[in-house]
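The complex appears here without one of its protein chains, the remainder shown in place.
Entry: subunit A
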Amino acid sequence: MGFDPDFAVSSVPIILSALGTTLAVALASCIGAAIIGFAFELIRRAGGLGGATTRFIIDFIRSTPVLAWLYFLYYVLPFYGIRINAIGTGIIALSLYYSGYLAEVFKAGIDAIPRGQSEAAKALSLSRRDTIVHVIAPQMLRNIAPPLGNYFVSILKATPYLAVLAVPEMLGRAFDIASEIYRYAEPLAAAGLIFLVLALLVSAGVKRLENQLLWSGTR
């Protein structure tokens, strides 16, 4: 047996053919997680019963594994007559799971904005919506760019979880190749290396963006 480097190399193009799926899932999940996470944080901040419930939901999500959420949504949604394909289910699961973390990121970002900002908005009689969109959100984004970027990289690294639902992303393709001739080591090594390079590239890109954002913000 042994490790066959040629086989590993030959599996690279096949795995890379699923790069688009991986990136699309990651991007959709990032957007989904950011939207749900921001909504969670706004509801939590408003307080009352809704705030307390949301606080519990965020804590619950953060205390449970993403794999369990994948199974839960995959088997439970159809039970309620909601039929979504495996990719859609995976995107919902990743969005929901990471929204719990992003809510905390948004919280820290909003807490870091001086109180005077929202008081000034009130004094100028801006509506709550205008205050959020034009006063809070732009300042918050600058505060949270680094942790937000890190979580986006985490989401990218979580996309191979979708392979357990037989979604044809990169790890799924690697398993397809592997199970054809029962040699797992080489395609998995190739997939692992591709993901590592991708994660490092994306995190370098995120870091650059952060720096630009920081510079553009300082006057």
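Keep in mind that, in the parts below, a residue touches a chain if its C-beta (ideal position, glycine included) is under 8 Å from a C-beta of that chain, and two chains touch if they have at least 3 such contacts; residues count from 1.
Note that contacts and distances are computed from a predicted model.
Student: The complex has one chain missing from view, so what does its UniProt entry call it, picking from "Ectoine/hydroxyectoine ABC transporter permease subunit EhuC", "PadR family transcriptional regulator", "HEAT repeat domain-containing protein" or "Cell shape-determining protein MreC"?
Tutor: Hidden chain, UniProt protein name: "Ectoine/hydroxyectoine ABC transporter permease subunit EhuC".
Student: Provide the residue numbers of subunit A that touch the chain removed from this figure.
Tutor: That gives, for subunit A, the contact residues 1-3, 59-60, 62-69, 71-72, 75-76, 79, 157-161, 163-164, 171, 178, 184-185, 188-189, 191-192, 195-196, 199-200, 203.
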